[in-house]
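Yeah, one chain of the complex is gone here, protein chain that is, but the others are all in their spots.
== chain A ==
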Amino acid sequence: MTAASLVSLVASAMLLGSVYSLVNLGVVLLVRTTGTMNFAQGEFIMLGAYVMSALGPSMGYWPGLLATCVVMASVGFLGYYLLMRFLHGGSEFDKVVLTFMLSIILTQAVIMLWGTDPREIAPATRARVPLLDTSVQATTFIAIAMTVAIAVGLVLFLSRSITGLRMRALSADESLAEYYGIRTEVLSGLAWAMAGVCAAVAGVIYAQGTAVALTLPEILLLAFPAAVLGGLESFEGAVIGSLVVAGVYTFTNYVLGGQWSIVIVYSLMLITLMVRPYGFFGRPVAQRL
């Protein structure tokens, strides 16, 4: 392998790792704050990409991205307020089933609004940054920077702010948080809005390298092993797990071919579930008998 192809592979892995990180940050955020495993996160990502494909051409990339984040935050909040809210205090299973329902609603909304033909998102820039004997697209570095900013922002928000503190209490025990006078519905809606923003950025970064299409939600299935690897309740785990999984995908794809990469990543997830069911950064849950 030449230095140039190694640089290209690392850049691809970092870009994919950023996308997976953003996908999983949204997933982990909702698991940590509302105890919901959101299987509609893939559809949120798809919707974010479609919204950007509609707003980007007229508004420009950055204003379009900002507007997309606002739209997706609103969709996240409304998804909670109009649907998930009614399972307040309900079982995790019920919530998961409802997120599947939400995913169907979002897909149908996209088809009704934009049809089934693929669309595209023009990247922020087509510039390339020279590196060793080759060059890397500037958008790769932009994607990495945005992912780092969102991950650090989320960690600081939850660990340092009083609202984040209340969200952590909410995640530990919804009923107890309510007893404490914490406005659990407002905070849950906020968590869903923030997950919407993660999805918007993930969708835009991912789709600008491929296409805006109804197959985009598959990204959740590709990124999910990373969340399991890191532990579903850890932001650090989500990011590190995503980078590891993206690296394994990219390199096995290069060495063995695409048909093997997904088998290897899912095998990695199964082995993790067997030896450390709570992931490498999660903590075991003790059950009082």
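Annotations for the structure displayed:
By definition in this document, contacts are C-beta pairs under 8 Å (C-beta built on N, C-alpha and C of every residue); 3 or more make two chains touch, one makes a residue touch a chain; residues count from 1.
The rule we apply is simple: contacts and distances are computed from a predicted model.
Per the UniProt record, the absent chain's protein name among "ABC transporter ATP-binding protein", "Cytochrome c553", "NADH-quinone oxidoreductase subunit C" or "Molybdopterin synthase catalytic subunit" is "ABC transporter ATP-binding protein". Set against the missing chain, the residues A:A4, A:L82, A:V148 or A:L176 yield one that touches it, A:L176.
Residue-wise, the contact with the chain that is not shown comes from A:S161, picked out of A:T125, A:S161 or A:S267. Residues of chain A in contact with the chain left out of this view: 157, 160-166, 168-169, 172-173, 175-176, 178-184, 186, 190, 288.
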